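Here's a structure for you.
Heads up, one of the protein chains got dropped from this complex, but the rest are sitting where they should.
Now for subunit A:
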């Protein structure tokens, strides 16, 4: 194989795929990327961790010999990073080595044969639909902070996607860690009817979100079965991310979304966020709870720490129900408030021990449920 590639293109591509590669691997070839040059001047770069694979194509300056080889992802990435801006990088294989040349630099890297490189067997992916990349990016941004990291509840370690018929057919994305829940709803894309419920793992979500940044103006093609999902993105030569899905049952989350919370609080999300952030300064790791005292058109935020003293701040609000106090984890509250773009946010409360529903307004596609802390 012999190919010459613009350093900037190679670097961008490697920066996408190298994060798929785990830093520590017991199977050596999983530390490598597969580089495949074809006669039509395209170079494909692929990385995998056996659960997730990313393939990105880029146009080479020239391909003087078609072929394929695998080489350490992190080594090649670090080399590409340090090569001079604007240079052209030549990749050439001979005798189980790959020579990387750019300007006056020359590297010889060990390789492993391409045939040993594992590929995810996609199988049949019967469901197929398109979503604008911007919408998919928003779906991820609005939900992924709530994904659980608790491995014992592995079925919560991803974003749950399912279609349902309500007033109109919709596609819903949900994530929860058992303390908070985020849900994003969009009109059901054509072709998504009858799709199986799937849970997209956290790592795939993160990698996908990075790739989307490169192709925000195009559509993303999604193909899936009950066990695999494939995202095909635009961008220069196209990017394809294929992931196994989490084999588990996502809990029936709709039952934790409160419908009868009758105490409505409206605040400016930005000043509310800043207020929570300020009073939480004195909250130690042990006491992350921030207390909200609700009164007529006023919320008093307060934190009491045994080590650091106390803090309180009044935030103007619209509130006309009975006054009461409720506590929340400051970080959870900030995570959600940070998602609200508009000038007001609605908090629908019931009591100090019941889930609170948070959303921008009744039309917003995103909805959040937050469980209080006892304070």
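As a convention for this text, a contact is a pair of C-beta atoms (placed from the backbone, for glycine too) under 8 Å apart; a residue touches a chain by one contact, two chains touch by 3 or more; residues count from 1.
Criterion: contacts and distances are computed from a predicted model.
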Ask   = Given the options "ABC transporter permease", "DNA polymerase IV", "Aspartyl/glutamyl-tRNA(Asn/Gln) amidotransferase subunit B" or "Potassium-transporting ATPase KdpC subunit", which would UniProt use as the protein name of the unshown chain?
value = "DNA polymerase IV"
Ask   = Which one touches the absent chain: A:149, A:168, A:320 or A:363?
value = A:149
Remark   = The one of A:39, A:86 or A:306 in touch with the missing chain is A:306
Request  = May I ask which residue of A:132, A:169 or A:251 touches the chain that does not appear here?
outcome  = A:251
Message = Just to verify: which one of A:180, A:228, A:263 or A:334 makes contact with the chain not shown?
response = A:180
Message = What does the interface between subunit A and the hidden chain look like in terms of residue numbers?
response = 22, 24-26, 49-51, 149-154, 176, 178-181, 251, 253, 256, 285-289, 306, 327, 329, 353, 355, 369, 371-375
